[in-house]
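Every protein chain except one is present and positioned as in the full complex.
All chains are identified by letter, namely A and B, in their written order; residue positions are counted from 1 within each chain.
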Amino acid sequence: MAVLRPQDQLPGLNTATILLVGTEDALLQQLADSMLKEDCASDLKVHLAQSLPLPSNVTRPRIDLIVFVVNLHSKYSLQNVEESLRHVDAAFFLGKVGFLATGAGRDSHCSVHRNTVLRLAQAYRSPLLFCDLEVDSFRVSMAQRLVRMLQVCAGHVPGVSALNLLSLMGSSENPSAEGL
Amino acid sequence: MDSYHTPQSIPRRSASSRPKEHCLGATPLQRRLESVRKQASRAPASPPRRVPQRRSQLREDVDPQKVAFLLHKQWTLYSLTPLYKFSYTNLKEYSKLLSAFIAAEKQKGLAVEVGADLNIRVSFSALRGVKGTHRDPDAVLVQILSKSPLPSESGEVKVLWTGWFCCVFGDSLLETVPEDFTCLPLFLASGAETSTALVGTWFQKTFDCSFSPLAINAFNLSWMAAMWTACQVDRYVATTEFLWSVPCSPQSLDISYAIHPEDAKALWDSVHRAPGEVTQEEVDLFMECLCSHFHRHFKIHLSATRLVRVSTSVASAHTDGKIKILCHKYLIGVLAYLTELAIFQIE
């Protein structure tokens, strides 16, 4: 199956494209809606996928940022992300991949331990964000944050590259506190 | 199909399956987690040599008859912060004070004389031996008893409410408990919720502590399922049952998945590697095996649903924080794990 590569296509003019991957359809849709409501100078495109690889018979713009969404309430969602990660080119991990763990707020529903996702993000040298997407206000601020990250990754922010961003985000001593 | 291979630079192994190697920068949270895991691995599923050692405590000091009433009853779990100036020598005094408090609450606003004749009586006692090490404080039993209002009846007492506080192998987890504090982090109650609330209020006022309901998430339920399946039970009294709640709308769906205990044990033995230690990897694999067997038949991914209850011949636990212990032999082992969860919650 096709491996997703960051430099397959040329960037579209002023276009920034994010790919959200996760089994939680409704949550991804809501997050996408919130992102598109953000005021942003770039033309945003949000691709939603349940899993990777993506269907290969379609033309799509260059993907600037992939965010894997893990629902801590569902082990299946973690397994799905782990499986999908195999279909991502290594070059993406130079700052164009992020993990988002949702559901930590309701601990009694959790089947995935927070440390498990933490280790996953560490293993892939990518930032991990925690956010309960079901809570409107949290989702909106997460959408805001993702839009900023996306703009950086798409090269729309002068002077900051995706790799810069990665080292900035990774520099904090305690990644578990990230986004909490 | 693309002819390119996934580049080697991508770490391939599943991070979740390698807990020990990925010991991250030691934040307090992680250190505690590691310790919980270690503890868990020493709980009931520990090697046969270690289990009797742990149980000996109970055997020396406590007659199984005396703890029999703790078994086969459904308890609601709470975690409790350390008690300030609690003294085992004052239990009689506490009985009187709590009786008076409950009576006063019941007849709101009316002052009640301490020790005055009431229809209810409270008894405090120490449950000796319900602990893991000598450093654990003794468990405390509180009961609300009814006294017959008719003096003619031959003083028959009925237990209206029971609650107990304990700490089993808590010492290794608790950093330092300051002087004047007694740490009994696990509280188990059975009876009317209003009574639990009253007792809770009195404890909070008297010992400056705070209660909170102790829920058990699916992650910990899986651990319990694995550890309890691993136990050597003389006689199986129940099947190994998992209850899953499926988050589908508009109709809810529950799936009960019961496995013959001998078969569950065989599966566990086949998954279990190093004797004496239960690892996260094994627990995950055990659950994955069950889910994959289920998927083969029904094409449903149980891992996408929520585990809400686990029952075995040793004990049964519900995510709401309800527990029933069935096997005397593993009482201490079960309480040890619950103590850990309670400590984890209060810290």
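Methods note: a contact is a pair of C-beta atoms (placed from the backbone, for glycine too) under 8 Å apart; a residue touches a chain by one contact, two chains touch by 3 or more.
Throughout what follows, contacts and distances are computed from a predicted model.
Chain not shown in the complex: UniProt lists it as "Centromere protein N", one of "Uracil phosphoribosyltransferase homolog", "Centromere protein N", "Proteasome alpha-type subunits domain-containing protein" or "Vacuolar protein sorting-associated protein 45".
Here one chain is not drawn; of B:K108, B:R235 or B:H297, the residue touching it is B:H297.
The chain omitted from view is touched by exactly one of A:K45, A:R139 or A:H156, namely A:K45. Seen from subunit B, the chain kept out of the figure touches residues 239, 246-260, 263, 266-267, 270-271, 285, 288-289, 292-294, 296-301, 304-305.
Annotation for subunit A: contacts to the undisplayed chain at residues 19, 23, 25, 29, 32-33, 36, 43-51, 54-55, 58, 60, 76.
The criterion applied here is as follows: only the chains that are shown with their structure count from here on.
Rounded to whole angstrom units, the spacing between the C-alpha centres of subunit A and subunit B is 37. Partner subunit B is touched in their complex by these residues of subunit A: 1-3, 23, 56, 73-79, 82, 85-90, 93, 107-113, 115-116, 118-120, 122-124, 173-176.
Of all the residues in subunit B, the ones that touch subunit A in their complex are 1-2, 4-7, 9-16, 18-19, 22, 24-25, 27, 29-30, 33, 215-219, 222, 247, 287, 301, 303-307, 319-320.
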